[in-house]
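Sharing a structure with you now.
Missing here is one protein chain; the remaining ones are kept as they sit in the complex.
Showing chain A:
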């Protein structure tokens, strides 16, 4: 899991920039181009990064693809080549479709809520004049909480015996049973994940908002009286690059980086509770020791993520205007 996190954190941004350059087909300004007089020098500088990518991404990927075609003894004594059986087995299992559907649902809801709330808070905080920095600090501070800790704090609130949120739900006549009821657990997971991610979006949106030139804002003020229209027609398009970047990051977050939250909330025993595809890969591979089945699932996941990335850049990025 650690290599997965490393990959999503650092490599995603690099990947984003590379793909962006590829699709927008921009030629870098020749005047600014740095020239190396020896052809090997640039490679030398690239080596550390390349080594990291090869060791933590390409090599494990190749291994995953290979083992996905075998059913293997966990200790490595025997392996039976089974062709596509691991794939068909994974996809047709009663659990997989449900898990995939939940993952999609979870990604959409978490991304939409954390982007929406982050933006809302950023716009409001941007307007605050008195005590602005204390508001901002209060909103940003949550980002310093590590996901497992966020999960633990969340579970204190949602605890089925003494959580205050259970009491709150009971007040509204709902018997909240996180850990037993599928949708109650889903609600807790979404709430904790969104709470954890809002500050990240808030920071980026706030800096995006502060980058909107005062002259543009003033000009907009003359053109439109309605604050909503000014926001929709002027501010939002100027925020689009930030929003696009955050969209990619948030989807990755919801799919992969929420893992520790699931791990804490599900307490090692998922039972009938919702989980993401990544958690299932971990469960089958590390707890079930089914290396082949788990590898097949992670290869499927890899393909999905690749497709998703390409789609985002093909269809969404074209609409984004970089100032």
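Just so it is clear, contacts are C-beta pairs under 8 Å (C-beta built on N, C-alpha and C of every residue); 3 or more make two chains touch, one makes a residue touch a chain; residues count from 1.
Here is the rule we use: contacts and distances are computed from a predicted model.
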item	value
Name per UniProt, for the chain absent here [options: "Carbon monoxide dehydrogenase", "Carbohydrate ABC transporter membrane protein 1, CUT1 family", "Phenylacetate-CoA oxygenase subunit PaaJ" or "sn-glycerol-3-phosphate-binding periplasmic protein UgpB"]	"sn-glycerol-3-phosphate-binding periplasmic protein UgpB"
Touch with the omitted chain, as defined above, among A:66, A:141, A:207 or A:289	A:289
Touching residues on chain A - with respect to the absent chain	71-80, 82, 89, 93-95, 160-161, 177, 179-182, 267-273, 283-284, 286-290, 293
